[in-house]
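All protein chains but one are shown at their positions in the complex.
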C-alpha cells in the first residue's frame, strides 16, 4: 500500500459458511475495508448485499483481481482452489489472506509460498487459534519457562456433526491442533502417527487420533472427532515444573496453571507420589480472535512485517497433516514428518 | 465348599497397598471371612493385627496353603509372583482370587488358567471395574441395543503421580480400560497399537495412548497417564443411535446417555449436521464395586458358576497389554492381538 | 393494523444499551420493520445510522408519534419516562412495547395499563425471560403436573458489576425472577419480604434477598447481586414429586429434571431419607428469546391476542417489586403484596 492513511481495500472470495465472518471482521477492523465479494453463487451474493449494502459483488473473481484499487484478497474457498486463486492474486500484485489449511497438498502449499515470495507480497494463513488470547497466554507461559521442559500435550477437539464430505476430520479439525502445538513448541515434528475410523462416510475419517513426536522429546496427541456427545476443546500441556490446561469451551477460566510437587519417595513401595498444588487461572482478554487476526494481517501488509501465521507456518501445518494422512493410509504406522520425496 | 452354611475361609497373601482393602471387604461380605494374612514384612503384619485383631498372620504363605481349613486364597502380591503362587495354591486345592493383571506375560497367564482348570477350582481376576455399577449400567444399555452399533470408545484415565518403578502406565492403568472395553464389546481385538513416552524414569512409560481395533469395526482408544494435572476417569461410548459417557469422577451423573439426530443434509454444502437431543442420566447404585466383586467370588466358589472376570477374561486383558507392549517397542506400529508365536 | 400483508412499522424510542438489540430483532423478525429511532443524544443516533442506514433518526420522539405510517412504538428509555411516553403513544393510537419493568411505581404501571385499555391498543412488557425456551420448557413441566405441587423456588441471579446509580438491584435483576416465578406458578404472591445491603453506593442496594409467599403455600426466594465473583443464573424448582433446575449459564443441559424417592422411613432414627433418582435433561431449542418475544408482539398486534407479558403481567411484577421495596425500607419485615392503599 502506498499511503498508510488510506484503509486497506480488501476483496473476499467465497461467501459460504466462513466468508461472512471475514467480511464482518475486515469491515470492523480499523484500517480495513471490504469493498468487494466474489462468489460463484448469485444467491449467496444477494444475501451478502442485503447484509452489507455497500459492498460490490461479482461472480467472476477476476474482475476484482484486475481492479487496481483493491489491495488484498481474502480466500475463503474450497481447499483445492487455494493454489490457483492465490497464484493468480499474487500475479496481480495483491496481498493474500488464505483460510486454513493453506492447501491440500505439500506441493500446493509450497507453490503458494513461492508465489508470495516471488511477488514480494504478504501471505497469511487463517490459523485463527494462534491469535486466540488464551493460546497466546499459554505461549507466554512456555516462553517464560514457567512450565519447565514440555513433556507432552494432549488435546480433545471433538463435537457432534458438521460432517464434511470432501475431506476428513484430520484436515477439518486437525489444522487447529497442529498450528497451536507448533506455535507453542516452536519446533517441527520428527514423526507423525495417525489412526482413525470412518463410521459415517466410507473413506472419510470422522474420528482420528493424531500423535506427533518432536526433536525435544515432546509428544503431542490429539483426539479429533465429528462423533462426540459434547463439544470439547481442551488442551493439556504437561511440563516438568507445572502443567496447564487450556479449555476453550469455558467462558471463564480458559487457562489454568497447576503447581505440583513430589510428595514422597518410597523406594520400598516402588512408587513416587506427586501431590497437587495451587491452581492459578490468569485473566485472559475476551477479544475475538478473528478480529485480532484480521488486524494483524492489515498491520503486516502496512509494515511489511512477517505474519505469525505466514506461508511457512501454513506449510508446516500442511506437512504435518500430509504425514498424518500417509500414516492413516499405512495403517497407523509412524511416518517421517518430511516425506521421502521431499527430503 | 462342602457346606453352604459355613463362611468361606479366605487367606490373603500380600498386605501392601491393596491388601487391606481386600481383607476389609472379604471380612464384611456375608458368607466370607478372612482368617489369615501372609506377608514377607513383619512390620506390615503388625499393622494388620492392630486393625484386624482376630486374623492370623504369617510371613510364610505356605503355612496357609497347607492349612486344610482355608478354602480360598487371595493374591495381592507383585505381578511376577502371581504364577508361582497361584500354581501352588491350586495344587493345594484352594480357590484363587488374583489381583489384576492376572500375570505379566501371556505365558504366565495361560499357565495360571490351566492350573485352575486342572484343579477344578475357581479362578477369578480382580478386574474391579467390571463390577462397578456404572460400568454394568453401560453394559446393560449396550446389551439392550440402546446405543446402536458401537463405533468407538474413547477413554481418559489420567492422574498425577503414584509412579511405579517396576512396570509402566500401560500395565498399571491399562487393565481397567481393557477389561471394561472387552466386557462392553464382548469381543476380542484384532489389532493393538500403542504410543507412549517415558518422561520421569527411562524405559518406564508414564504416558501411553492405546488403540484397539475390533472385528465389528469398533475402535477403542485410551489415554493413560501418570502425568496429568487433574484426575480424569471418563469413557465415551459412541454408538450409531446414541452416545454414552461414563465419568467415574462424578459423585452423581456417573452415566449420561445422549440422544441426537441428523439435523439437515445439505449436499451443496458438503456437510451433514447433527443436533443434540435429550440427555438422560440413569440412577446408578452407590454400592462399592469391590464389595460386589468379593461377593461374586464367594458366590462363584459356592455354586461353581464361572466368574465374570474368570481366567479367560484375565488372559484376554494380558494378551491386549502384551500386544500393546509389542507395539510400543516397535515404535507404535499396529500389531496383531494374537502374537505370531501364539497363533 | 389494517392490512396483514404489510410489515408492522415500528419506531424505537431510546437507543442506549438495550435499544440496538430491539432494533436488530424487530428488523430481523418476519412481519416487522424498524423505520425510525428517537433518542435525545445526537451521538447515539449517528451510531444507529451507521449500523442501520435505512432507519430514520430523530431527537424528538413526537415527530414519530405524530407519523400516521408508524404502527407501534417500542420504549427503551429510563423507567421514569415509561408512563408519560406510553400515555402519549397510546393517545396517538400506537401499539406499545415497553421495556421491563413496566414502571417504577404501582400508580404509573396502573396508569399505563389503563391507557392501553382506553386506546384499545396492544400493550406488551419486555419480560424477555418468559419467552426463553428453557423457561417455557419448565412451565410445560409444571402445567403437565410432572413436578407435583410446587413447594418452593430458589433463584441465584448474581454477577459482577454493571452497577446502576438510579435504581437498585431489586429493580434491575428482580423483574426477571418475579416475572418467571409468576409465569410458572400462575398466581400472585400474598406477601413479600426483602433484605438487602448497600455496599458501593449509599442508598442503592447492590445485594438483595427477596422472598415471596403464595396462596398455594409455595415460597419463592431470590438472591440478587451485583457483587458476585461469577455469573450465576440458576433457578431450582422443588416439587412434591420431582425437582427441576434451570441454569441459564449452561450452554447445554439448561434444564434438568430430578426424580427422587423416599428411601426408608426409620421412625426410631427420627429421620426420613430420600434417595436421588434418574436425571433427565430435555433438549431445549436455542432460539434467541428476544426474537421470540418480538415475533409474539407482532403477532398480538396483528391478531388482537393478549400478550403473555401484557400490562396486567407487567403490573403484577411492579406490585411485587414495590412490596419488596416497602419491606426493604421497613427493615425486612414481611409486607402484604397489595399495599394498604390499594386493598
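Going in written order, the chains are labelled A, B and C, and every chain counts its residues from 1.
By definition in this document, contacts are C-beta pairs under 8 Å (C-beta built on N, C-alpha and C of every residue); 3 or more make two chains touch, one makes a residue touch a chain.
What you are looking at is a predicted structure, and each value in this text was computed from that prediction instead of being measured.
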- Message: So one chain is hidden, and I want to know which residue out of C:51, C:241, C:275 or C:329 touches that hidden chain in the complete assembly.
- Response: C:275
- Message: Touching the hidden chain in the complete assembly: which of C:31, C:133 or C:332 does that?
- Response: C:332
- Among listed residues C:33, C:88 or C:154, the absent chain is touched only by C:154
- Message: In the whole complex, not just what's shown, which of C:56, C:260 or C:338 touches the removed chain?
- Response: C:260
- Which positions on chain A touch the chain that was left off? 252-253, 259, 275-283
- Contacts of chain B with the missing chain: which residues? 53-54, 230-231, 249, 251-252
- Query: What residues on chain C make contact with the chain left out of this view?
  - Reply: 16-17, 151-152, 154, 156, 158, 160-166, 193, 195, 197, 199-200, 207, 209, 211, 217, 219, 221, 223, 225, 227-230, 236, 238, 240, 243-245, 256, 258, 260, 263, 267, 269-276, 331-334
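One rule holds for everything that comes next: only the chains that are shown with their structure count from here on.
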- Item | Whole-Å separation of chain centres (CA-atom averages), chain B against chain C | 54
- Roughly how many whole angstrom separate the Cα centroids of chain A and chain B? 40
- Rounded Å distance, chain A centre to chain C centre (Cα mean): 42
- Query: Going by the touch rule set out above, which residues of chain A reach two or more other chains?
  - Reply: 230
